[in-house]
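The structure under discussion is supplied below as structure tokens; questions concerning it will follow.
Certain chains of the assembly are absent from this excerpt, and the rest are unmoved.
The first chain written gets the first letter, and so on, giving A and B; residue counts start at 1 in each chain.
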Amino acid sequence: MNNIDNKRTASRMMRVTTALLCCIPGLGLADQAAAHVKNLPGAAAPSGMKAAAPALEHYTHDLLLGDVWQRPGLSPRDRSIVTLTVLIARDQSTELPFYLRRALDNGVKPSEISEIITHLAFYAGWANATAATNAAATVFAERGIAADQLPAAKVRHLPLDKQSEEKRAAMVEENFGKVAPGVVKYTTDALFRDLWLRPGLAPRDRSIVTVSALVAGGQVAQISFHLNRAMDSGLTEKEAGEMLTQLAFYAGWPNVFSAMAVFKEVFAQRPPAVSAR
Amino acid sequence: MNNIDNKRTASRMMRVTTALLCCIPGLGLADQAAAHVKNLPGAAAPSGMKAAAPALEHYTHDLLLGDVWQRPGLSPRDRSIVTLTVLIARDQSTELPFYLRRALDNGVKPSEISEIITHLAFYAGWANATAATNAAATVFAERGIAADQLPAAKVRHLPLDKQSEEKRAAMVEENFGKVAPGVVKYTTDALFRDLWLRPGLAPRDRSIVTVSALVAGGQVAQISFHLNRAMDSGLTEKEAGEMLTQLAFYAGWPNVFSAMAVFKEVFAQRPPAVSAR
């Protein structure tokens, strides 16, 4: 094969791969290409969905995008953070490009997306985050977002709440220091004294990501600690309740019904919020 | 690039994509094409499986397809519904085309497949259902099944059992109305007074789908309510037990061992079935 052929093939491979990476499920190939170019807002008329499940198309358009996403109580930006988290935590990368574009349109910053992916390497599994970088790299390239607009590997940390962190570390050390010293060490060194202090994603938003990942993964036992942490960082009861509504659609009803009981308990045990915040 | 080249490339892209969407894991590319054309019944000799795990190939052929699927106690049609549900609930779309064809061959109607996918948007997560529409659209196209043979977005509902539904709604409202009003609202409006009343999938079958999704997702806490509902709609104890056998292979032994304890409890607490039903 000569050089020209090689180039042609390379260009074809690139296009095929792009089509596969960027596809919005349910769109025919032509629609996908169009969607890719026009950066389609709203997944208007997914033709695969139309061909296999007209009722689902209707619910997607009228109920999910047309109603749930428009509800007050949780901003479109926060809904995007919840949704991206579910897709990454459940390794559903086919849907990611559409929701990454939507997230950027809703005001989630590229730097925040980059931090959400990194955060989820620890809270959902390394391969989940790795897979998500592919979709994000594609969408960032479309939008002309370069790596120097993203948080660097080494950053200046947010200040540490030393007292509460030392209490947490001591409790985990006492409980599990002899069972899994490595887990205890990295929980302190890599998570609470490094990852959580990276300034590219606000503590409240890291907590939204963490709680959403827990609900999406059915990790009921870990919700209480992180929901309290989220509310300590400013998440309101109303917002937390609306997170559950958003999660019902993206993580499925059963996960939300299991989580809802824990949310109720956490709400009940917290002191009443001081004034309106 | 001229027009002819464009067309050629488009046709190549289409073929590549088709090959990827339709592939039966373990088949080499040539076999996949053959399988696609011949609509291979039984996944006879998957060559990737042969190349990497001869024992798995043997178990697949002799134990799973040759023995488990042939057991009495649960019809091949119902086994197909259970299996499709697991694959969709766990987002394993590579295997879907093979099992969608098998489902159609076993008598699951296209309209029922369409409703299963839509049902699982709510019970397994939106992205799971969306991904499944791609595989279903491909298989429907192969079989010449057009969208007008599928249930429309708006349909005439089955009659509502008003008394029991009002009781359910009141209980959920009391429990969670203040925690997550959105979840409570959609549970009533979108699920129990809409989705569950769509006539394209019988209530018993919706319950098989729901229970299978719960087992496949490790959602032990939600099984009791839905297994009782399934049995109220006519699922027998024997069928429920055989669902567990089918689920053991497709959702893995651990999920089934966790679920089996709940099934046992539900069976014990129900009044004895009146005669044979």
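As a convention for this text, a residue touches a chain if its C-beta (ideal position, glycine included) is under 8 Å from a C-beta of that chain, and two chains touch if they have at least 3 such contacts.
Owing to the predicted nature of the structure, the values given are computational and were not obtained by experimental measurement.
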item	value
Overall number of sequence copies in the complex as this file defines it, 2 displayed	3
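Definition applied: only the chains that are shown with their structure count from here on.
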item	value
Complex contacts: residues of chain A adjacent to chain B	12, 15-16, 19-20, 25-26, 29, 46-60, 63-64, 68, 71, 73, 86-87, 90-92, 94-95, 216, 218, 220, 241-242, 244-245, 248-258, 260, 263-264, 267
Complex contact set, residues of chain B against chain A	9-10, 12-14, 16-17, 20, 91, 113-115, 117-118, 121-134, 136-137, 140-141, 147, 150-155, 175-176, 179-183, 186-187, 190-191, 198, 200, 213-214, 217-219, 221-222
